[in-house]
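Removed from the display is one protein chain of the complex; every other protein chain stays in position.
The letters A and B name the chains in turn, as written, and every chain counts its residues from 1.
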Amino acid sequence: MATQHEAETVRRPALSEYLRWSVDHKIIGVQYGVAAFLFFMVGGAMAMGIRLELWTPTLDLMASGSAYNSLFTMHGTVMIFLFIIPMWAAFGNFVVPLQLGAKDMAFPWLNAFAFWLIPPAAIVILLGYFVTPAEAGWTSYPPLSTLFSGDGQTLWALGAHLLGISSIMGSINFIVTILNMRPPQMIIWTMPLLCWAVLATSIIAVMATPFLAGALTLLLLDRVAGTTFFDASGGGDVLLWQNIFWFYSHPAVYIMVLPGMGVLSEVLSIHCRKPVFGYRMVGLSSMGIAFVGFTVWAHHMFTSLQPELRIPFMITTMIIAVPTGIKMFSWLGTIWGGKMRFTSALLFALGFMSMFVIGGITGVMLAALPFDIHVHDTYFVVSHFHFVLFGGSVFAIYAALYHWFPKVTGRMMNERLGRIHFVFTYFGFLFTFFPMHIVGMLGMPRRVAVYDPNFTDWNQFISFWAFVLGFSTFIVVYNVIHSYFRGPVAGANPWRALTLEWATTSPPPVTNFDDDPIPFEDPYGYGTEASAAYLDAVDAAFSGGRPTPDGNQAD
Amino acid sequence: MTSYVQRQEKAKFGEDRDAEMRLKNNRLGMTIFQASWIMVFLALIVVNWQLRFSYAQWPPEGVAPFDPLLPSAATLALILSALLARRGWQALRLGKLGVFLMSWRLNMALGVVFMAIILVEFTVVSEAALATQYGVTMRLMTGFHLAHALAIMAVMLRVYRQAGRGSYSGDPRDSWPVEGAVKLWYFVTVAWLMFYVVLYWLR
Partner (left out) sequence: MENNRSNIPSISPAAVVVAAVFLLVSVIGINWFTTFVPEVLPAQASAESKSVDELFYILVIIGGLVFFLIQGMLLISVIFFRVRDDDRSDGPTYHGNPLLEVVWTIIPALVVVYLAVISFNVWNQNSEPKAAVNMINGEETVIRVTGARYAWTHNYETSRLNPEGEPIVINSGDKLHTYIGQNVDLELRAQDVIHSYWVPAMRVKQDLLPGNPDTGGRPTEIRFTPARVEGVEYPAEYPIVCAELCGDGHGRMRGTVIVYEDEAQFLEQFYEPAIHAILNPPADPVLRGEIVIQEYICNSCHTLDSLGWSSRTGPSMNGIADRAGERVAGQSAEEYIATSVWNAQAFVVPGYTEQMAVFGPDQSDANKMSAEQLYAIVAYLCTQGEQSDCDNENSTVAIPEAIKTAFGLDVDITFGQGDSEAESAASETSEEAGESE
């Protein structure tokens, strides 16, 4: 701890609070966040292992191809199910009730339960390393995952099942909170856009995740009870899994990226001091993406589906580009003419736009069926979804971290370190993943430990920058730990933002607000006298940013 | 009818903002849960549907189709049971505990009849059918549904006992377990109706 004096100026829950069962959404949010970030480090270490193995075109680091297969299987599983999805639950949990001026989520107990399903699920999945770990990829296509895999695959399915249930419970909670617990002054059209995004995400999660539960049930029955749902010699169908699995897992991509889009709208508007351009269309396009997202799943099956069924899915997939484009242009409209302050949060938000657009362009390319046939299941696809999920989700997660860290901990992050972190992440990411497009087109399939020696130079280039990207993570870890203890005291509203989470102390008291807060009429109405007056009033109410001494007593 | 019930409640219990918010949350949460979890049942229907294409005909050659007679009786019992559960809940809201208890005794009895019949159906699938997905998916669906029906029946039994001890006044704000159990039983009914049509009538 820094100095006694500094430590005392911010009243925070004791660290032990975070290790216990708690029904306070703020504690649960931090629990989600820290756990998810730990899994990010685990998954990242696995990615480093993957890149190390790919330094040479032969199998040398790993004991066998199976060991390599289990490595990327676990990398995908950990990153998707244990990092990105819980990470958004972290920000959703902490921020959404505050933005709505609510005291807590609608179902606090259910909220805690949903979180505490995650550690056992993670343990079950990683226990696979004590038997034969899952090695059929995170997509686990049968019959590789049924007839040709070890017990780790069963554990994987059980763990994924628990995580799915956790996700459904969390999402029901979000929808009810957002629809029911807004203050009377806040209609749905003056709701912050993060809430819109979380609402759309949760609708996808509650409608799609049950399909994953169904698919995993069948997989478990095939593995354990001797049924033959996916075994053709018993009348089963291997494509059945692909249909049901992708009916969940394609929308799951939007589960992972839509909250990031909500974060972008918040961060860009606040740090550029300008209202969100076309608020309604930004909110509605989230719903549009959610809706169309349910009709595109079979583009993951372009090389296995009957040829005549491929065309309709090509068309729906391309349509997704339209609402995504609306968001992108609206964000440009938001920053255009604004007063940009290069905070780390804004840098990562701009980084999101810069990288996500590449993922969007390659997404349309992949939707074009004849071209997809060539690059399906190659490094082009690996590159594409990392541009969406790293260039998109992870950049947005970092933006959200720098943006809301002061609210969570009461202290600011170090901006200089934040900028260094951004530079390393941006270039590390770009040079790691952009060349993957090229090796993919040239003929390198995904999920291989042994590849054509012609691609060695490309892969060494990629691996080098992957290590740079891996290193960048330590900068933010150091920044978080350092700032938690020594960062400057943030005050209630360091960014002068209009949404309600900033109209209380940092961190907020147990009941969030001392009385029922009244939201400003327009959550992004920057630049007007009324908003300036409101912000000054907020500053005054929290005595220049110092929390009131009695607002914060835990227990 | 509903407005009358609501008026009665208002007159009887007055206003309580927190309790009303809880009730509102519970009701919306239940609706979303139902919409969400019905998707698992839809997923199983997709399974049944897609696996039909593995065979030239459905039911596959040499397999006798399931006789819909007993399951139809079970379906009827289930619908009656759900209606009785609803009737009991309506009575409780008007404070008629006796009517509630009687309706629910009947409701649960019919529910047990339903489960018994489906259990028999689940058990006596012919060898020939079990050698194909026709029998296996039927077992998957009925078994999955039975597990839900059993769990929710246990919930209803518990609620019934609590109600017998006078735990629920009939005000929806403190009788959520009763309302929740009724809605879960509706869910079981709707899910079964879908399965019933797919399993016994769509060939």
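Just so it is clear, a residue touches a chain if its C-beta (ideal position, glycine included) is under 8 Å from a C-beta of that chain, and two chains touch if they have at least 3 such contacts.
The model shown is predicted, which means the values in this text are computed figures rather than measured ones.
*Asks:* If you put the missing chain back into the full complex, which of the shown chains would it touch?
*Replies:* A
*Asks:* Who touches the missing chain here, A:Leu110, A:Val448 or A:Ile518?
*Replies:* Once the missing chain is taken into account, the touching residue is A:Val448.
*Asks:* Among A:Ile178, A:Met191 or A:Ile326, exactly one should touch the missing chain; which is it?
*Replies:* Selected residue, touching the omitted chain: A:Ile326.
*Asks:* Quick one: which of A:Pro143, A:Pro192 or A:Pro210 touches the chain that's been left out?
*Replies:* Once the missing chain is taken into account, the touching residue is A:Pro143.
*Asks:* By the contact criterion defined above, which parts of subunit A meet the unshown chain? Give residue numbers in ascending order.
*Replies:* Touch with the absent chain occurs at residues 59, 64-66, 69, 135-137, 141, 143-144, 147-148, 232-233, 235, 238-239, 272-275, 277-279, 281, 303-304, 307, 310-311, 314-315, 318-319, 321-322, 325-326, 328-330, 332-333, 335-343, 350, 353-354, 357-358, 360-362, 364-365, 367-371, 373-374, 376-378, 415, 437-438, 441-443, 445-452, 496, 525-528, 531-532.
The working rule: only the chains that are shown with their structure count from here on.
*Asks:* If you average the CA atoms of subunit A and of subunit B, how far apart do the two points sit, in angstrom?
*Replies:* 36
*Asks:* Tell me, which parts of subunit B touch subunit A in their complex?
*Replies:* The touching residues are 21, 24-25, 28-29, 32-33, 35-40, 42-44, 46-47, 50-51, 53-55, 60, 132-133, 136-137, 140, 144.
*Asks:* If we count contacts the way the header does, which residues on subunit A are in touch with subunit B in the complex?
*Replies:* Per the touch definition, subunit A meets subunit B at residues 106-107, 168, 171-173, 175-176, 179-181, 206-211, 213-215, 217-218, 221, 227-229, 232, 234-237, 239-240, 243-244, 247.
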